[in-house]
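Note that one protein chain of the assembly has been removed; the remaining protein chains are unaltered in position.
Labels for the chains are A and B, by order of writing; each one numbers its residues from 1.
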Amino acid sequence: MASTVSTPPTGTPASGEAVDPALERAAERAAARRGALLALPGFVYLGLFFAVPLAIVFVYSFATRSSTGRTILGEWSLRSYGRLFDPLVGGIAWRSLWIAALATAICLLVGYPFAYFIATRSPRVRGLLLVGVMIPFWSNFLVRTYAWRLLLGSDGPLSQLTDLAGLGPSRLLFTPTAVLIGLVYGFLPFMVLPLYAAIERMDFGLVEAARDLYASGWKAFRHVTWPLSRPGVVAGSILVFIPSLGAYVTPEILGGSRTTMLGSFIVRQFLSARDWPFGSSLSFVVMAVMLLATMVYFRVGGKTL
Amino acid sequence: MRNRLTILLVALAMAAAACAGERGSDTAAGGGEDGGATGDGETGGGDADADGGETGDGDCADGDTDGDLVLYNWSDYIDPELLEAFSQEHGVSVTEDFYPSNEEMLAKVQGGASGYDIVVPSDYMVGIMIGEGLLAELDRDALPNADNVDEEFSDPPFDPGSVYSMPYQWGTTGLGVDLEVVGEDAPHSWALLFDPEVTADYQGRMSMLDDPREAMAAALAYLGHDINTTSEDELGEAADLIAETSDRLAAFDSNLYGDLLMSGETAVAHGYSGTFFAAFDEADDPDRYTYVIPEEGGVKWVDTIAILADAPHPCTAHTFINFILDAENGAALTNWTYYASPNAAAEEFIVEDILEDPAIYPPEEVLAELEFLRDTGDAEILYNDLFTRAKS
Partner (left out) sequence: MRAGDAVRPRGPAQRVLAANTWAVYVFLYAPILLLIVFSFNDNRIVGVWNTASLRWYREMLDNAAVLNALRNSLIVALASTAVSTVIGTAAALALERFRFPGRRVYDGLVYLPVIIPDVTMAVMMLLFFVEAFVIVQAVLGISPSLGIPTITLSHIAFNISFVAIVVRARLAGLDPALEEAAADLYASRWQAFRRVTLPLIMPGVLGGALLALTLSLDDVVVTSFVAGPGSTTLPVYVFGLVRRGVTPLINAVSTVMLVASMLLVLGSLLIQRRSPDRA
């Protein structure tokens, strides 16, 4: 496939060179029509099965909780938004941001060279290595996470390893580190897949040229490979960061539920506190902030990362 | 451009608000007792429930069936052979689905249109569900076996007169203890969890239930307060105790705390009786472990079996409840789950080991100290927030 990329096409009509403006406008309109047509199925689907449901919970966020935990529609208030200023919420949000950011950084640090290595194998090996990343994830999520409990436990293999190394038994289970390991484990494929997709399509002729041009491999990487793979980095970071922020099973199982993150906090509002208005408003604020950050990240990250 | 997004959202929201608003006013007009505003008064059974509760169910007679049974239950909470037997006996098929917690079941059922006939809510949840109009009144004519129920469970505080629910299994919340670590002379007290001197030998090797009500109840009982208190001071005190203890805990865990205890990760675990017995049963050396009901008192619970207000097959559901209340079937249930049976007539068929185990069937004086958890209304939020704060 890479060979297709490196064969330069001939006779491309470079846009805008002395073309009749009327024709050009017609072409633009045709393109817009095609674009809209491509967008239509997704737009209709997400509009119906996502935006409309979302509007329903948006309405719920202004409702009130009755003392039996029922959501009373019709008594509108901003009470649930007011509760967002509780320092409890701030503390949890801050901690979640930190852990999610760390998990994303580690995934990138480990996932990038990993994806690069895979992308530079021969096509057949590539496919095998890539599927090899996904296979573990077709077992069951809970069972995998519980397996980590054993690995990290005080009698687990990791602890025995550090003991043998003379460091004494280590106990990682039920610490924030364990949560971090669990998150990295769970979301590494989310980083690797877009990175692989981005690196694999690079025009390796360019990289080769850069090799010749720059003295060191590092410089070639910094000036050519990295910028070319940036869309993958941006997409991968988002796919890791956001789900990490909302994770709640991992902190519960590996963190012993002592590292409360935003995800668990929201779950609690909907289930055990039965405060749907607060759960809704919390979700909305988190989503709004994330959407904004994502957009900015894409805009900035696409250019200057 | 961002304006467009806003406009779209607002438009959709207003459309939704229009529908919802209508419902909201219905709710207000209907007073307190209507069928759940979060759910849906309008879907199928929602409307029917008011009438259905009185007239519709009256048509069910002993042994009647009106279609296949759809059961919504906790995982692994009924011997599959019992379902098979029911299916054979009455010529209906049984579909069983599972939920991991009362809260998830409630959220789901509140949504409406669930399609289930029977649910198995715990005590406090029965109270909530009755209040929300989610349960159908039971038709006693179709339940001759209701007489088998132990007197102690026939008029529970969460459902006076057992109008909506029949007891299914009951048990206690207490402590699973690894005697090898804690010592044979372990006190039967919440001090095993909360007293820093007692716990000095196994610091960092304890777990508590990750449940605001259960965890707070343990702390409240240790402090000598009512486990259903709504007093902010008492709750604050309990939260402080949990916060203090939190550093000495390995984890808050409501799922595999039994496994943690058995694999030596913890030495004392707060949890439900039956879970521990199932775990101890697998140990090489079962005498190493014991289950303790603290003397200060604590939580007893009963899971009940009830019919949803919008159940598609109420008669089959009644027949099933009657089937469960049968003496031999009730015993089969207990012999399989290791939880105590509220069925007095079942006792003669229950395995002796279970019947004589004081941890499963506690003596009168211990039982007297135990209480059911009740819904505390607005204080639920307080319980949640205080617990979340105390954990970290």
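Basically, a residue touches a chain if its C-beta (ideal position, glycine included) is under 8 Å from a C-beta of that chain, and two chains touch if they have at least 3 such contacts.
Keep in mind that what you see is a predicted model, and the values were worked out from it rather than measured.
Only one residue in the set A:I72, A:L88, A:A105 or A:V133 touches the chain that does not appear here, and it is A:V133.
Across B:S114, B:N148 or B:T304, the single residue that touches the chain missing here is B:S114. Which of A:G69, A:P176 or A:P189 touches the hidden chain is settled by the complete complex: it is A:P189. Touching residues on chain B toward the chain that is not drawn are 1-2, 4-5, 8, 19, 39-40, 42-44, 70, 72, 74-77, 80, 95-100, 104, 107-108, 111-116, 254-256, 258-259, 262-263, 275, 278-279, 281-284. Residues of chain A that touch the chain left out of view are 1-6, 9-13, 28, 31-36, 38-39, 41-43, 45-47, 49-54, 56-57, 60, 110-111, 113-114, 116-124, 127-144, 146-151, 153, 157, 185, 188-190, 193-198, 200-202, 204-205, 207-208, 211, 217, 228-229, 231-232, 234-236, 238-239, 242-243, 246, 248-249, 262-263, 266-267, 270-271, 276, 279-280, 283, 286-287, 290-291, 294-295, 302.
The rule we apply is simple: only the chains that are shown with their structure count from here on.
Every residue of chain B that touches chain A in the complex is listed here, in rising order: 8-9, 12-13, 15-17, 20-21, 23-25, 27-28, 36-38, 101, 103-104, 106-107, 128, 131-132, 204, 207, 210-213, 246, 249-253, 255-256, 263-265, 375, 377-378, 380-381, 384-385, 388-389, 391-392. On the side of chain A, the complex with chain B involves touching residues 51-52, 54-56, 58-59, 63, 65-75, 86, 88, 91-92, 95, 146, 149-150, 153-155, 171, 173-174, 252-253, 255-260, 265, 268-276.
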